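Heads up, one of the protein chains got dropped from this complex, but the rest are sitting where they should.
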Amino acid sequence: MARVTYDYVTRTIARTLGAPTRGYFLLLGSAVGLLGVGIITLLFLLRYGLGLAGYSHPVYWAVFITCFVFWVGIAHSGTLISAILFLFRSGWRTAVYRTAEAMTVFAVMTAGLFPLIHIGRQWYFYWLLPYPNERGLWPNFKSPLIWDEFAIGTYFTVSTVFLIMGLIPDIAAVRDLATGWRKKLYGITALGWTGANEQWRHYTRGYLYLAALATPLVLSVHSVVSWDFAMAIVPGWHATLFAPYFVAGAIYSGVGLVITLLVPIRRLFHLEEIITVDHFENLAKLCLLTGSIVSFAYVTENFVAWFSGNASERAAFWYRAFGPYWWASWTMYICNGLLPWLLWSKKVRTNITALFVISIFVNIGMWFERYVIIVVSLAGEPYEPWANAVYNPTWADWGIMAGSFGWFFMWFLLFVKNFPAVSISEVKEVLPPPKRVAARAGARHA
Amino acid sequence: MVWLILAPPLAVSSALQAQTASQRYQAPVVHDTGSLKGPRQPIFFRHDIHAGQDQIPCMYCHYSASVSSEPGLPSLQTCLGCHQFVSGSTPSHQAEIKKVRDAWREKKPPEWVRIHALPGFARFPHMRHIKALGAQACITCHGDVQRMPQVYQVSTLRMGWCVRCHVEHKVTRDCTVCHY
Partner (left out) sequence: MTDSIDRRRFLKVLSVTGAGAAALSSCGIGPEPTEKLIPYLIQPEDQIPGTATYYATTCRECAAGCGVQVRIREGRAVKLEGNPDSPINRGRLCARGQAAIQGLYNPDRLTRPMIRNASGTFEAIDWDGAIQRLSAKVAGARGKGLVFLTGAEQSSFGDLVDEWMTQVGGRRQSYEPFGFEALRAGNRMAFGTATLPSYDFANAKYLLSFGADFLDTWLSPVEFQNGFSRSHAFDSGRPASMAKFVYVGPRLSLTGMNADEWIAARPGTEGTLALAMAQVIVSHRLARVPADASRLSGLLARHTPRAVAEVIGIEQQVIVRLATEFANSKGGLAVAGGMAAQYPNGAGIVAAVNVLNYVAGAIGSLVRFGADLAIGATNTFADLASLTSDMAAGKVALLFVHGANPAYSLPGAFQQALGKVGYKVSFSSYRDETAAACDLILPDHHPLEQWGDSRPRAGVIALQQPVVQPVFDTRPTGDVVLKLAGRPGTFQDYLQSKWRARQKKNFDQYWMDALARGGVYAEAPSRARPVQLAATAAGINTAAAIQAGGDQEVVVFPHPVLHDGRGANKPWLQELPDPVSKIAWHSWVEVHPDTAAKWGLSTGDFLLLKSPFGAQKFPAWITRSVRPDVLAVPTGQGHSAYGRYAQDRSANAFELLGTQVNSYGGRTFAVRASATKTGEHRKIVTTEGSPRERGQGTVEVLGLARAQGLHAGDHPFHYEETPEYAKDAVEGWGERQHEKASIGNYAGDHPRWGLAIDLSKCTGCAACVTACYAENNLATVGEQLMQRGREMSWMRLERYWLTDQKGVPQGAVNSPMLCQQCGNAPCEPVCPVYAAYHTPDGLNGQVYNRCVGTRYCSNNCPYKVRYFNWYNYAERGGEWEAWPEPLSMLLNPDVTVREKGVMEKCTFCVQRIRGAQNQARLQDRNVRDGDIVTACQQTCPSEAIIFGDLNDRHSRVYELAGNPRGYHVLAGLNTKPAITYLARVVAQETPSHG
């Protein structure tokens, strides 16, 4: 990659911040449109009640919680790629981690909405927060929902700080290229970064520690989320396997979405030189690994259900595979169990189009995984044979879900247009040392 | 209930006895009713005169407070029990008492403005509290009504206020005691 000099990197990436095209506005418009749908649906829910959604006794959690877990899951790859791989000093992450991180922050922002939307009396959501009051009432710290609150809260704070910190040098870089209001904006957000050695030393140290701090969160957050289910006695939920199972699944889905997002970005912003095929291949490998862990979890689940000899457990998993929801379950088994195995072949791993398609199926599969775990386990109700129902989502469920995608992509699109979607400084780190002339050119900006 | 309604003469006599008693509370003469606290009532009923000066027991009018969850509101008949004899000393008093008698004649009970109210999901069994707190029960929540020319709400009646008292008296704070 002779052409790829420091200067080239800066300019190419800075170019992504150039005047938005019609296509961009089209995308942004549709995202905002979807968000609108979500907001209107929400207003209806507030006015008339959750009855508008498809819930039916005993399926009291459904699409909303599915989406919640789905988005939390998405959030994971970001921190994994940016923090863990950083600690492992894997150079290839540099080109992709910014996107992943942004994705993380916005995904958590999306996920965080669902617990508020899905409760019956949304206007009392603050009762879930521990605040001193004259009545002497506190939330129940035994409840996994309260653990969630803290886990998600922490994760959001840390990953946001992490993203912003990583941005500082790059903002400085684009600041020097920018003009007009953007110059002012970057001027402030760059926090007076000059690129002095002193600053670099502190920066790298701080970044390292922050990475170390963020790493355990990757494991903790989804473990806690998984306990929403594992702590309950519902067959199909009540399993010690859940924490690792969910974390793996989360990363699997996260990496999936990273690919889904990177492919178009790379194309639209002509970043082929910077985000290369090797990057994708590495992501694919990560997919393969986590995907295999997930499939292993499926096998274990079913094996344990059989091996335990517990009638309810067996009933639950039988219902899952051959009950009225067989289609959902098999979508999940195929998309998450079989599909990743295609990635054993290097041909597939290095074929961007194939990866793109696969990544989409990964996301579908993972959404259905949560759907199956939540809805099907509840609908099966193997304890009380009298109380079972078949649940069907309604427009309200889809409306809110659409809104969540709108909300996510709106933020993401705004981000990639206003901040470097690929880390300028860190890409440079992994470039061959430049020739003198270019060095001056590059140094001017770096 | 029955004997209470039939008992007015007895009550009046007790009021007269009260007058002979030595240090007796003298309800103030109110010139400017506008300056009084609390919502204005259709009839300027003086709790400070009835309960304070004449020392008529609270439960003479609020007859069910000690036996039921609701305190009860005196029927117009109860008012007339006395006021067919007592027609007031000052013109202003006579005017108000006339209102009562008119209401009785026209069979139109006055529409009192409610002052103390709890939300529908909170239960407050009056009798339990009177049983527990005895004579001072009413004052604890309603304040010194015997000195109020016009009644107003003294306590917040909010849950925190209830809880504080329950803690002080070391009685249950179980939720389903009040909420069901």
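Note that the chains are named A and B in the order they appear, and that numbering of residues resets to 1 at the start of each chain.
The definition used in the following text is that a contact is a pair of C-beta atoms (placed from the backbone, for glycine too) under 8 Å apart; a residue touches a chain by one contact, two chains touch by 3 or more.
What you see is a predicted model, and the numbers here were worked out from it, not measured in a lab.
Although it is not drawn, the missing chain touches A, B when the whole complex is taken into account. When you scan A:Leu185, A:Met231 or A:Ala354 for touch with the missing chain, the hit is A:Met231.
Residue A:Leu50 is the one among A:Leu35, A:Leu50 or A:Ala100 that touches the chain not shown.
Touch with the chain that is not drawn comes from one residue among A:Val9, A:Ala315 or A:Met401, which is A:Ala315. In the full complex, subunit A makes contact with the omitted chain through residues 48-51, 54-58, 60-61, 115, 118-122, 124-125, 127-128, 137-140, 142-146, 228, 231-234, 311-312, 315, 378, 381-389. Subunit B residues in contact with the hidden partner, per the touch definition given at the top, are 1-2, 5, 39, 63-64, 67-78, 104, 107, 109-128, 131, 153, 166-167, 170-177, 179-180.
Here is the rule we use: only the chains that are shown with their structure count from here on.
Once the centre of each chain is set as its mean CA position, subunit A and subunit B turn out to be 64 Å apart. Residues 133-136 of subunit A are the ones touching subunit B in the complex.
Interface residues of subunit B, counted against subunit A in their complex, comprise 158-161, 163-164, 167, 173.
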